[in-house]
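With one protein chain removed, the remaining protein chains of the complex are shown where they sit.
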């Protein structure tokens, strides 16, 4: 018990249109480490992650996300969820071990928003990971924006309520926060968690299936958010909004874009969530303050620019 | 699944020798809210906690800790652990609902270090808690050191290895970090977690049973640690050590004393723990750096001053 | 020698349309102390200022600034500048001691932008000021946004080049930064300093005389900027832009509005200026990045909303 089942967002594969510019962006600017390459694929990880890699860049014609995968705590848990997903009438696709270097078998399935979600239990430890014997705070000077981890993602698509139901009842997530629709009985946006974090994955209602809003990387605090903004401006990285704060999750944040137009976020803070906390509800008229607490209104891009 | 079973340290009862001075300390200086009083008992909570209260001060002849209690996620879980504890040959004592205002029934038991640990599943929501509809980041200006939550505790006693075994195998905790003894096969200190926090409770080997080292309150970041130090000096609160950082947990910290001599900690940061992380091991010669990363040696008080 | 002559912006009088709402804004929200009242005038100061008061709110029909005054280091300096101002062909008006409570005689004059600037040498020490014997870091808990001082102002008007000439050659200021006009020989904006601060007063070219852009209050750092933003949103204070950073001065900042529509700024950081530093020049195409380093473009309000 304690922390079990689905543990965390552990792997995401993004499509980028220019691999070299993207590597410079994610490695030199955001601060991830390059773990390896294989043709049109580049494997990356944060300095504070133990697993082989967590972010994959795939060269493609158009930007966007291929899949979003969660690590589970054991092979038994993987089988447990395979059955529950199938019992929910959703097809499960098997992905063989080694499809991603260092990763064991994964199972994949499509959720009502049209996204491909995956689960896996086994992954090798990275060659470079946080030390475990008499560990230093930080093993070496962090780079760029100091991103320590792949933290969460926000996805756009239809059927947010069905997706909420699936994540809550099939995958055992909790809804930490939600934005009610005009009719109060459905939600237009949901923040889901399987941990003490205020969110591990989030969804916003959108007519088109399988759209990608952003991937978030964890920074330490508001000070690092400010330093990240300095770096973005020095290197002319396109900022969407921020530094600002989310009312929802309380996270301190900047949204910005990678060279292919995928939205990135650097994220710090956020409250400590527990599953006995009530779901926080936002009414549609306060959506702006919920998303951007300081601006108190959405910018045009938030609702329309996705990949 | 996800976050289940034992959720968090939810209640601690401390003995204080002067109730009024203690209330001033915990409310005006540390920033907890007073929820209620009943004779020699005062009930307190952090502004970011939902439950009725989390810290109890009891007027007594000597300082120290009466008990340390964890909230579990359901009545079924409470019964599950009652059985496992009894199966481990440990006596379980029932505490009736209402023994603490707002709390349902608790079960209590003695661990090998001699401390009284408790579990409970039910507690009323506090009258003043974080808002859940269109919530502001902070509902009102925080007070004093801005403590948001009761975070964790460190206890001293014998039989640390048996205690580690009990917490891991009976209560389903993980050992995030440990300090090996000279013989490498036993531990002289352990940091245990049931969550994404680097520790929820910790133990240090000590010849005397049932001693209390410190209670920790959560602050937001290193900046709040600095502000807390300013407040301590302005009000002549006795500082044990800090501001500094723990190598173990990476937490940023100050140890200080309440008016009765109980050690307090303000704590910020610390890495995000997952149960698939390896246990971090500290060798005895690096214990100083593990405990006080900047000083790189223990002060005399750390190993000897307990209540 | 060393720091002599004109020392600092020491007094500013603002027009507000609702005195009570304004006092709540400047005292409860920004954190200034109310020193006294006299009919339609309220006298305020920051907790870290020694002088009697530094900000005056005057109830009036329209918002804006009455005058902006600098403290000089002695009566001799006051007479020195009276002569230099008159020698420059500018009329000097005498204001009797006691016109402002606690203040000695002031001299007033109109600069080419149409603003009334004043100088004074004598002012009583405030009843509540930073302690001078065994001083604590902060004598008591700061309030609201923790504003410690009146820091600087930005004024709009015509004849910015003549104003630069007057401040440099008559009042002995330095131009720390400037934005060149399209013809490269004139400036459309100037940041002037008489100290180690990157600016003590600034001007932006504007067709209408005597307009007020903002008054700035000093905060300690980027963390306090973030806390100030939290307070603004919690109390629905209108934010113009920020939290962000100025390329010019490097200051970390939020622009927001008082209840009468006067723009306020909370400001932290900024480099340490010395008079042997070169003037930093901004080309017109980089004006956006100069003003708002993260947004890299001006918002509409910056160039048009003044009082």
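We call the chains A, B and C, going by the order they appear; numbering starts again at 1 in every chain.
The rule is simple: contacts are C-beta pairs under 8 Å (C-beta built on N, C-alpha and C of every residue); 3 or more make two chains touch, one makes a residue touch a chain.
Source: prediction; values computed, not measured.
Asks: Quick one: which of C:61, C:276 or C:300 touches the chain that's been left out?
Replies: Of these options, the touching residue for the absent chain is C:276.
Asks: For the full complex, which residue in C:62, C:196 or C:304 touches the chain that was left out?
Replies: From the options C:62, C:196 or C:304, the contact with the absent chain belongs to C:196.
Asks: Among B:15, B:29 or B:245, which residue is in touch with the absent chain?
Replies: B:245
Asks: Since one chain isn't shown, list which residues of subunit C touch it in the complete complex.
Replies: The missing chain touches subunit C at positions 1-8, 48, 50, 71, 73, 77, 130-137, 149, 172-174, 193-197, 218, 220-223, 245, 247, 250, 269, 271-272, 274-283, 286, 289-290, 293.
Asks: List the residues of subunit B that touch the chain left out of this view.
Replies: Residues 222-223, 226, 229-230, 232-233, 239, 242-245, 247, 252, 289, 293-296 of subunit B touch the chain that is not shown.
Asks: Taking the full complex into account, what residues of subunit A touch the chain not shown?
Replies: Touch set of subunit A with respect to the missing chain: 136-138, 141, 144, 221, 223, 230-231, 233-234.
One rule holds for everything that comes next: only the chains that are shown with their structure count from here on.
Asks: Hey, how far is the Cα centre of subunit A from the one of subunit B, in Å?
Replies: 31
Asks: Two or more other chains touching the same residue: where does that happen in subunit B?
Replies: Each of 136-137, 221, 223 in subunit B touches at least two other chains.
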